[in-house]
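What you see is the complex with one protein chain gone and the rest in place.
Our next item is chain A:
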């Protein structure tokens, strides 16, 4: 539930209406001017039909410099952002050679493995020398090395399932696996805020797709009952298979999935549960095993566990963990296994080393320290932002914190002002989020020190005052009040 001040909702609609009206006016003039000039392409159909690219041309391009910023160093706690200039009012941007050292609040670097690590990097370089950068083959042809087998075993043990299969790309894991698991005659019920990879996979599978209200188990039950009673679309025969797709942490909301309730509902109606732990594996839970550990759900109850290695392990790729029969079946049928190049050996070694650090098998307690630090950092940052009066979404313990901006003009204002003060934030607007709910998303990392967080809080507070996003009243500083009371008593 998001709480918006009513006046802000009205002004946001008005701003979008104004932007839309100006965009239409400019389009009208462009059409009139172009009617007079002769086009060199006669008889060709236009690339974009009608209004399709209106949003990109008239709204996105105006604030293009807030997105797609190139960086020129590893995405550690501090990194180098390349400066860009534009000579035609943001229609095209040119890179300069100047860089700006900024505090990184946008990278998914939850455990700090994104930069050179004292345990992982030497091993990765050794693997690079031994196995070279790419296997140059698919898994079935010649691309399965001892590293791949070791990695799959490590992942299966870490996650708590009998077997696992690993792919080279996280997005492709979702979009290639879902069509294999379910097909025509099946039913997919997915959360309304699921990631695009899941939506793509669900659409590509050919099954009927229904959506339930975000994180609302009662609505899921209602949809399940309705669909089971109705059956397949025209024949009304019973569904061949029902699968419910949810995510561990929703990256745009920062909130955890209500997994215990959803799993119990799925057990009741005999539906399969597919859990996408892209943002939660390695980052939450006491030993980093994800949302199942945090919420106390037995991993045997969740049928298919999916995750990616990009966020907490500093590598690339995705995995699916499940029963031995499931993984065996996937190895025969999944196109990402049969036709796509296998995961690069240094990347696989990075994941294995990162897992060893997290589990403490490297002989030090750095893994446990990192996990404790990210939890402390997230809770500290979130509570401080709440005290300052910002509207921050997300549950406790989640390292993803969206700060609500709402108005379309505050998006570039917040982004540019923060960059001027050497803090790089990621702002997200329509269409990745609903129209009204534009936000700045902060990702906390275990490599942020306390000083970094305090500096970030100061910058965000001053920019927030300037831009006007402190929608809630700020809490008074309790310590000062107590001291004042003590002085009065004395």
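The working rule: a contact is a pair of C-beta atoms (placed from the backbone, for glycine too) under 8 Å apart; a residue touches a chain by one contact, two chains touch by 3 or more; residues count from 1.
We adopt the following convention: contacts and distances are computed from a predicted model.
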| item | value |
| --- | --- |
| Protein that the absent chain corresponds to, by UniProt name, given "Translation initiation factor eIF2B subunit gamma", "Ribosome biogenesis protein BOP1 homolog", "Large ribosomal subunit protein uL14m" or "ORM1-like protein 3" | "ORM1-like protein 3" |
| Touch with the omitted chain, as defined above, among A:25, A:56 or A:454 | A:56 |
| Touch with the omitted chain, as defined above, among A:4, A:61 or A:340 | A:4 |
| Touching residue (missing chain; options A:82, A:99, A:128 or A:211) | A:211 |
| Touch residues of chain A, complete complex, unshown partner | 1-7, 9-10, 13-14, 16-17, 48-56, 192-193, 211-214, 216, 219, 253, 430-431, 434-437 |
